[in-house]
Each structure stands twice: as structure tokens, then as C-alpha cells.
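For this depiction, one protein chain was excluded, whereas all remaining protein chains were kept in their positions.
Letters are used for the chains, namely A, B and C, taken in the order the chains are written, and counting of residues starts over at 1 for each.
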Amino acid sequence: MFKIIMAFYYLITAFIAALIFWNFWLEKKKVDRLILYLLVLIPMILRLLRIK
Amino acid sequence: MIRIKIVLLIILVIILTISGFQLYHHRHYQIPIVAGPGVTRVLKLSHYLPSLKGSMADTWVFFLEGQEPGGKVLILGNTHANEPEGLLTALVIIENGQVEKGTVIIIPQFNHSASRFTRPGDGYPLFFEIPTSWGKKKFRMGNREASPLDQWPDPDVYIHYPERQLLSFLDARNVNRTWPGRPNGLPMEQVTFAAMELIRQERVDLVIDIHGAETMFPVTNCIVAPEKSAKLATMVSLTVKAMEKFDNHVEPSPPKFRGLSHREIGDYSEAMPFLLEAPIPFLDQPTGPKTERLLLDGRDPFLLRLARKKKLFVPYDETGWPMDKRVGQHLSVTLELLKQYSRRTPDRAIVIHNVPRYAEVVEHGVGYYFVNPSTVSPDKIYFN
Amino acid sequence: MISQIVVILIVMIVAYLIGQWRHFSVELSLFFAALFGAIAGAFFSTPHWSEIFRHLVEGSFTYLDIILVFSTATIFMTILRESGGIDYIVHSSMKALSKIRPLALLVLMIIVLIPGALTGAGSVSLLVVGAPVAAALRHLGISRPRTAAILFILAGLSAAAPPVNIWAMVLCAGTAIPYVGFELPLGLPVILLGTFTIFTLGWKREKNGPDEVTLAKVEAFLGMSWWRVVLPFIVLFGLILAYRLWPFKMPVLGLPLEFFLVSIIAWLTSPKKLPFFPISRETMARLLPLIATMVVIGMLQQIMTATGVRGLLSYLVISIPIIVLFILLAVIIPVSEGILTYGAAAILGIPLIWYLDSLGYHATVAISGLSLLWPLGDGLPPTALIGRLSVMVSNFEGSYWSFLRRTWLPWIVITIVGVLMVVFSHKLSFLVRWSVG
Partner (left out) sequence: MKFLAKKYWGLTLFSIIILFILILPLRAQTKIPKASLPVLTTSAGQSNDVNTVNIILEEAGIKYDYCDVPDVDLIKSGVGLADRESGPGFHVEVYTDLSKYPKGTPYKTIIFAIGASLKGMGASGLTVETEEARLKRIVDYCQKNNIFIIAVHVGGSALRGAPGSDNERMIDAVAPYANYIIVTKDSNKDGRFTNIAKARNIPLTEVDYALDLVKIFKEVFQ
């Protein structure tokens, strides 16, 4: 049970990370926001890769 | 715009690669532990709870058994993996100790997952090195809580089993709050449950849980003991003060604070628990940069000023609180606990030799007692 | 060593100010402060050059779980709003209650307090019930800036309210005391101060409410019904309560998963077909400043510790003479929260509580008193987490200060109560005894 819940958390993280990346790709004007999107992606990517 | 995005993505990849490699290296770095001449058996903790097998929460258990039967002691290091004096104390005993009577059981990295997790937001170094006669021995600097890679998510509040006391959500990953644990609970509850099983099945008499505590924390430089262990702890405290000239007062274990080793082990088994605290200035909030040096020598200008204003709970001067002193205190107190217990209960005596005491460790440094892994046969080396 | 830390601190402040001067966002300016602080530190090898990226990345993890809560909770609320559920709630409850104004205000206050009390995050209160309550307050004739002010204070109080108070939990975990006996020392002031706030800010009817507009909107979604709106909430609170009631039978789901589950339920029960992914994407775009703040603050906190800046600040606070400290608490605590959010509880709170404890102050009551002060800081820049959310959910478009200014009266009263609770913590310790029962 515990492992299944943990797997869900990776799915949720992947989902949110995908949304953020989608936004990053759609952003047309502000470089400011581009950088922030990438900063937010940092912990999510490393968590998904099971590095930290 | 596309060009900017690609440049930014490349920068991201570079940052992730560099830091990711460093963090991956930390999580997967192996510390060699040499099973010394006294080690007779080595098990994994999952021996006592098979569901732990193969997980990062599983950890080595070293047995040092004497020729003569006697009592049994369990020594826990790195319950909090950011208080490395526990690990070092355990390793000195594993690599040097020789047991004549009774059994010494040692779990050097009790929260194994936490030892492979760096603390976010607190700027710790990834590793620290102890100088030895044959070079430097490198250790991972861990965290107080287990890694979310091994236990995720946290509850919104941690409800202690079985007393239902509410504890911080962080404490669900803190193995000094999850005692006595349960077999089908969260991984850290399983770790403490496995240890309880060990204590009950092996009929352990004494459990010594080795920690470090901030100099601004009132419960530091002391032995925490519940009522059933208080007399032994007090005798030890008096003895080390008179014989070895260092302070280590006794703090009663609060009866209403659940989940701690010094409370639950005593309540849920026959064993007498003791929790040893030595001051670790590195963990204090008001310190300079969190460097490896501060971790090892415990010298800090802010703490020195606070000491002059009488805001610390331990004596503190320019010499700081070096690691050698902390490990030395822990070794002396541990040996003295065994000695006093053996004197009172001769049929359950535990006699161990070749483990240095306070003055020796302060004189030679703790690194002096670590064996060069390249000089022993590979089957004596356990990677943790 | 101390002068080197001061130099690093100055570099961080200058980097932040330059960022603001060049009109970068608050989050990016804070990131510059962290980055240049780390670079300045590297000159003294605190941290080493090779470790700069690692520290920034490690710091970004500090509030990852809270980011997931924010994200999933906001997605849930957005779906509920898009489905017409929120309008429906406001319309029906106001139809029943708006005749008896005090009762309506009290009910709205309780509605705001509950989600934050259960999760420990005022942001969850705002994200879950902020929009409907804001609409209801406007319906009662309260202006947008006042609505935002009420939401901000109540959301802050909800975070402080028992049973889950993250500041108190961080402090309890850090100072090694059980998280026990907080029910009355936290609950009583929260209820009293909440009532005070909603009555002082919400008593006056400033203009006529847009009844017809709300009504018309609701009628547009004829398919909406009570069970469709209530079902996701029943599941959500049911899951949260189930863990409280049967902690050893329920698996630990965690808030993000719970919110994710109920957003799917809300999506399924919506009377009209909603595009799940585009809605979620837009939500994340709207949330960006908030979650970027959490990431950047984590980085900043890590760099401040690695360079010794955090130690310097902590040292300065602890060195203040006790009487002066009590007076300054009113400023120090909120400002530290404004800069570091939850990090402040650990940095200043832990040594402060040990120090007070050693002087005979009652730790549990003192922590409760401090917990009333911390949420005020969530309205202060640079982070202003809850403040910005309040403005967001109440659709207030004026300047940030014109909203914050309106909170002055409850702000002062809460400050006084919080500080007095710390000062007289020993006399108030009966609250803890009564809580434990």
C-alpha cells in the first residue's frame, strides 16, 4: 500500500512538472517567468530521477 | 524567444548535471566498516523484520560475542545521521572491541536512509573526513530525518503508535520518535519495530542510543534515562566525573513524551535504555558557516560570545567541542555503563576490552582507532 | 569570520535591491540574492566554488511538499470554480444567511478557519474556500480591499489554529517537545481574534452587494446541485479526519494526493465537461510566483546557512536583552517570516524557545504566542505569500499597500495578544493543562 501511494506521488510530481514545462514552452514574452519556471522544475526533476 | 529558451534549458541541464552528480554520489557513496577481531556475526536488521529487506532502511547489525555467556547490550549510532559522533563511537567499538563476557550488539547507522540524505535548507557539507595514520577516512554527512526517496509522503501530523500522541509531521521520518514502531507501519516505524524485535528476541539488557545535541539545548552533555535506568545512569555520571574529569549529568526521560528511545524501549521491553548526548555546536542555529571544520572542531565565534553571555548550557571556550572529545565521552560513558551494570548484576555481566576511553581518544584522536580497510581481507569489510 | 559574514550579507542585500531596481520580479530578485550570496561566500570558501550549484539545488527542495500541496489544492479549487460550484455555494448559503449579518459573518469565518486548521497552511484555506468566501463577503457589501484584508487575517489565524500548526510543529520537532497541549492556547485566541477581525472589518456595509449578478451566474449552470458541490469536500475532509480517527488503519495519503483525488472527483461530477489539462496548466501559470517564491526561499535559506549569514541574524536576535526582545518580537517575528517563511521558525524560534524555557517561561504557551505573530509576516514583502494569495482570490486589483493598510487594527490586536502570551506564558500554562485533559 505504502509503495503504491509513493508511486502516486511520483505521478503527481511528473504531472505538475509537465504542466510547468508546458507553460515554459508557451511563454511568449517574459524571460523573467521563463527563469522562474525552470527554477521550480529543478527539485521536481531531481525527485523524479530519484536523485534527491 | 526560442533561442532564449534553448539557452536557458542548456543552463538548467548543466546545473542539474553538476549538482545531480554530487547528490547522487552522496547517496551512493559507501563507507567501509571493518569488522574487527571481536566481531563474531553480522546480520541485517531485516533479519528481525523481513519486510525491510532490500530497502534503504535496512542496515547492518554487528555482533561481538564473548566466550562466556553474560548480559547483552545494544548500541545505536546515527539514530540522527547529522550527529555523527554516534556513528564514530560505534565504529571504534566494532573495529577494536573484544568481548570476553556477554554480547555487544552494534547498529552503527540506525537510520540508514537518513545517512544517505542531505538536509535541504541547512547548508551542510556533503562529506566529512577524519584524519588517520593511513590517510583520511571519508564519511557521509546525513540528516536527522529519513530521505523522502524512501518514505514519502509525510502525514499532515504524525500520530504516534500506539499512544496516539500528536507529533510534528517531520517526526514520521525521525526514528527517535517512531519507537516502539509497528510491523506494517511507515518504513521508519518498521525500523524501530525491527529493533524492538531484536531487543526482545535477543533478551537485550541495556540499550545505548548515541546522539549529539546543540549547546543551546538544555538537554545536552548528559545521559537521558527513564526511572528504571536512572540509578545506573547516575552512578555512571558520578564515576566519570570523579575518575575522568568530565561532566555528563543525568536527565530524567519525560514520561509523557512518546516515541523516544529512552521512553519506549524501557516501556515495551525488559531492557534499560540510555540516550547519550554530547554537545555538537555545528547544529546550533547561531553559528558561522556550516563547514566541515565546524563539524569537527566545534569552534565558533558566535557561540563563544553567547557563552560569555551565559546563554549556553555547556561550558564553552576557544577550544570549542572537538569531535575527539565528544566521541571520547561517549566511549567512556558506554564502557562505564557496562562496568557498573556488570558489577550490580554479575550473572548478566558484559566485559569488553580494547576500547579506548575519553583521555586516550582526546590524546590520539578518533582516527587513530580506525583500521585501514586496504590492509584487511575483503570479507571483513562491510559497506554501509 | 564575523566581518566576512557581514560582507556576504551586504552582497545579498545589494543583489536583491539591484534586481528590484531593474524591475525584475520579487522571486527573481531573491534568487539573485541567493546566487550572489553564494558567489560572495565562495571567496571565503563558505561554500566552496564547486558546491554553489549543489547548495542552490538542495535548497530548492526545502518546501517541495508544500509546493505540491499548493499546486494540487489550487487545481482542485479552479476545477470547482469552473464547474460553477463556488457560485452555487455562495448563492445558496447567502440566500439562507444574509438576513442575519453577524451569523453570516461568523459562518464565513469558520469556513475560512477549517481548511487551514486541518492542514496548517493558510494558503490552503484561501485556495480551497477563499474565492467563494470572498464572493460572499462582497455579497454582504464589503469592498474588495476589505475582503482581501479579512481573508488575509483569517487565513493567517487558520494556519495558527489547532490541530495542525506548522510553525509550532517545526518548533516542537526542533526543540524536542511533543506537539501536545496546543488546543486551548492556540484555539482560544484564534477564535477570539478571528471574531474580532471579521466584526471590525466586516461590520460596515460599504455598498450594495451584487446579488443579481451572482444569482444570474448560478442560474446559468442549471446542472449544478448540492451533492455535486459537497461530494469533493466530504471526500477531502473525510480523508483528513479518517487518518485522525483511525491513524493505524488508514494509510498515510498526504495532502497533495488527497487534493488530487478530490480534483478528479470534482472534475467527474461537474455538470459541464471541463478540459482538465488546460485548466491545470492555467492554474500553474497563475501559481508561478507563489511556488517560485517557495523554491527560491529554500535556496536563500540554504545559502544563508552555508555562508553564516543565518547564524549572524540568529545570534543578533538572541543577544537582545529579554525586555527589549519582547517589544521587538512584534517586528522581528513577522519580518523574519516575510523574508524566510517557515524557515524563520527554525532559525529564530528554536534558540528563542530554549532560551525562554531556561528562564522559566512556558514553552508551549510561548510557542502559541509566537505562532500568532508569524502569520502576520505572510503579508509582508518580499515573500508576502498569504497576502498575495488573499489579493488573488478576492480579485482585488488596487495596490498591495492599500490592501495591507486595512488590516491595521486586527494586526495590532493580534500582535499585542501574541506578545503578551509569550511574556505571561507561565501564568497561562493552565491552558495547556486543560488542553491535555
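In the analysis below, a contact is a pair of C-beta atoms (placed from the backbone, for glycine too) under 8 Å apart; a residue touches a chain by one contact, two chains touch by 3 or more.
None of these values were measured; they are calculated from a predicted model.
Under the touch definition stated at the start, the shown chains contacted by the missing one in the entire complex are B. Contact with the chain not shown here comes from a single listed residue; of B:L126, B:L238 or B:V362, that residue is B:L238. The residue touching the chain not shown here, chosen from B:G54, B:P252 or B:P346, is B:P252. Those residues of subunit B that touch the chain absent from the view are 230-231, 234-235, 238-239, 241-243, 249-252.
Simple rule for what comes next: only the chains that are shown with their structure count from here on.
Counting C-beta pairs in contact, the chain pair with the largest number is B-C. Computed centre separation for the pair subunit B/subunit C is 35 angstrom, with centres defined by C-alpha atoms. Shared interface positions of subunit A, defined as residues touching 2 or more other chains, are 2, 5, 9, 35, 42, 46-47, 52. Chain contacts: subunit C has residues 57-58, 60-61, 64, 252-254, 256-257 touching two or more partner chains.
Subunit A makes touch with subunit C in their complex at residues 1-2, 5, 8-9, 12-13, 15-16, 19-20, 22-23, 32-33, 35-37, 39-40, 42-44, 46-47, 52. Subunit B meets subunit A in the complex at residues 1, 4-5, 8-9, 11-12, 15-16, 19-20, 23-24, 27, 117-118, 148-149, 152-153, 186-187. Those residues of subunit B whose C-beta lies close enough to touch subunit C in the complex are 15-16, 18-20, 22-23, 118, 120-123, 125-126, 148, 152-157, 159, 161-162, 164-172, 174, 182, 185-186, 214, 216-219, 256-258, 284-291, 300-302, 305-306, 309, 311, 313.
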